[in-house]
Structure formats: structure tokens, C-alpha cells
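Heads up, one of the protein chains got dropped from this complex, but the rest are sitting where they should.
Up next is subunit A:
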Amino acid sequence: MTEGGYERGQQEVGKAANPDINEAGPKNTTDDIGAIPGTQGGGSAAATAQRTAGGGRSEGRGDGRGGRGGRRKRRRAEEQMVPDATFTSYYGRPVVKAAPWEAAIPLYLFMGGIAGGSSLLAAGADLTGRPALRRGARIGATGAITISLAALVADLGRPERFLNMLRVFKPTSPMSVGTWILTAYGPGAVVAGAAEVAKLLPVRFGVLSTLLDWAARPAGLAAAAIAPGVASYTAVLLTNTSTPAWHDAHRELPFVFVGSAAAASGGLGMLLAPVHEAGPARLFAVAGAAAELAVEHRMERSMGLSAEVLHAGTPGRLMRASKALTAAGALGTLLVGRRSRVGAALSGLALLAGSACTRFGVFEAGPASVHDPKYTIVPQRERLNRRRAAEAAAGQPPTGEASPPAQET
């Protein structure tokens, strides 16, 4: 896998150790970050940004997005969670950069979730003799993974170099791991989907069709074996960044994403399969929706300060829509999913839409949390202050860095 000089920069995950201790609970974000001595002191990020007219190169990325109403709501959220957070920044400009990703990436997350969940449903349907559910789920998975891959490639700065992803395997890069997961998953999903499409065609292609029919089950099962990875790695893709709202969600986001995947693919199954076959799809969808809603709630508690962006502006609207649609879809599934084909289809659509809103909402939260440097600076400043205090308490002589700048009058 690595030859020549180019790959020398990689690191091996096996050489690293990460003591998985102290799964931190909810972070305390209500500390008052006072003005730092010797600097211009506080002022909320909004005030700083206003003072500097949103200077820097970040204009157009979320500034003013959400309009007045959004800003008011955001102020309210700020007041609730961090009454007096003041901090210093460089003219209110972002400290970290948001990934230059556009709508193609949340689409890729959404479609990846549908594909992963659908392959599982297809395999189950195959093994338990539910041909209609199997057909819908296999074709759905194939379509979704195709769109997902196309979106991923389209979002590259140099799409023609997509295959460079396959030069290396790096466990430290979720995008690398994900590319290999998709590479392993894709062929099985596509063969299983193609077999279903071939059966729908009025003509048969002789031995080719026979071969396809024979290969469909092993291919579908192979895809299903990797499908959970397809649905979950995308969470790590987002959380393994310096983007505050994404990184802070790293404990729960994989569970939110697989829940969302189950809800969406279950919804698709309910949409495509008749009611008497769609029982497992309904259960899958309801379980997924419940998990997504519950864990998402927990995530907002554990994220700390950056959870704010999930309540404001565009991400806030998307997350609210996601919760409403997912809850409505799950409720509809429980109430009418078993009785009415139309009711099942509508519930399925609501679940799909809810999952899409989750992906777009979580995605949009990333750039929003980058745009306001507060989310980068305040938690780090708190951490630094805590560490300095702990070091001082532990009797270590405070380093020069720890002493505050002299204040003279």
C-alpha cells in the first residue's frame, strides 16, 4: 500500500494510544470568561463582528444568514446558556476554517445512510422471503450509493483525481477509511440492485441474467455486512475535524447518524413495499427514529457551548424540522403504517425528509460554529484556565505562560 516517498507522511493508528478514560459528561460552559487582562477585553462575538464589520475573508459564509429573527433567537440562546461569555478575538474573525464543502456533502451523508440501512433491509427481506421489500431496498441502496458517490466526487476541488483516494489507506483519515468502505460496499450493492432491475425488464439476457440471479444473494449479503460501516463512518468524517460543532458531537453523532439511516431506509421500505411485507421496515424505522431523537437530545447536552448553533439560524430551522418530521413519521408509522398503504407511504416520506434535515442541519452547524470564533476560543480558554488552575493546585510552579500580563494604571 505504501511505496516510494510520497506516502511517508502517513501515520499509523496502531502506534498511537488513546486512553479512553474520562468520557467527559456535559461540559460546564456557564463559567464566566472574563475579559483577559491586557487585552481589549470582552464583548460578545456578535458585537465584535459588528465592530469590525465582519472583516476578514469569511464574508458570505453565514454572516447575516438567518436575518433579524435568527439573530434575535440566537441572542436568546446565548443568554440562556452563557450569560456573560466575553472573550477576545482577532477582529472577530474565525480561528479555524470550515471545510470548503457545499450541499453535495450533506446529500452524500443522507444518501450514504439510505444505502447502508437499505442494504440491511434488503438482506433481511431476502432471507425471510419478502420479495417486494427486497426489491425496493436493493434498488434503493444502489441508487442511493450511486448518488452518494457522485456527490462526493463532485465536491472535490479536482474531481478527475478522485482515484488518488485509493493510493493510501490511512486509519487517521475517516475519508480514506470511508472511501475503502464504499469501495468494498459498492460492488455488492450494485450487483444486488442490478439483479432486481434485470428482473423488472421484459427481456432476459440468457446466461448473464442467470448469473446475476445467482450472484444477487451473496452480493447483497456482502453489502449488508459492510452496510453498518457505510452508515456510521460519515459521523466520524465530520467529528474528526477542528470544526467546533462537529468535533464536540463526537460522542453521540455516530448514533444519531445510524438512527437517521435506519429511519430513512425504513421509511423508504415503507414507501416501496406493500404493507404486509413492510413490517420489519416499520420496526427498523421506528427504532431508528426513536434512537435519533433520543441521542440527538443527549448530544445537545454534551456538546457544550457549540450546541448553540443547533438552535440558531439555518441549522436551527433544519434541526427543528428534522425533529418534527422524524417524530411525525414515527408516530404515523405506529398509528397507520400497518393499516394503510397511503399512510405508510406518507410516514415513510416524513421519515426520509426528517433524515435529510438531520444531515443538512448537522452539516450546516459546522460552518456556523466556525464563523463565530466564540465556539473555538471560549471552550479552549476555559480548558486552558482549568489546566492552569489544576497545575497551580497540584503545586507545580506556574510557568511563565500562566502568569497574567502586568496591568499598570
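What we mean here is this: a contact is a pair of C-beta atoms (placed from the backbone, for glycine too) under 8 Å apart; a residue touches a chain by one contact, two chains touch by 3 or more; residues count from 1.
As a convention for this text, contacts and distances are computed from a predicted model.
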Problem set entry | Name of the absent chain as recorded in UniProt (options "Branched-chain amino acid ABC transporter permease", "Formate dehydrogenase iron-sulfur subunit", "TldD protein" or "Flavocytochrome c") | "Formate dehydrogenase iron-sulfur subunit"
Exercise. Hey, which of A:A261, A:L293, A:L325 or A:A350 is the one touching the hidden chain?
Worked result: A:A261
Exercise. Which listed residue, A:L107, A:L149, A:L212 or A:A235, touches the chain dropped from view?
Worked result: A:A235
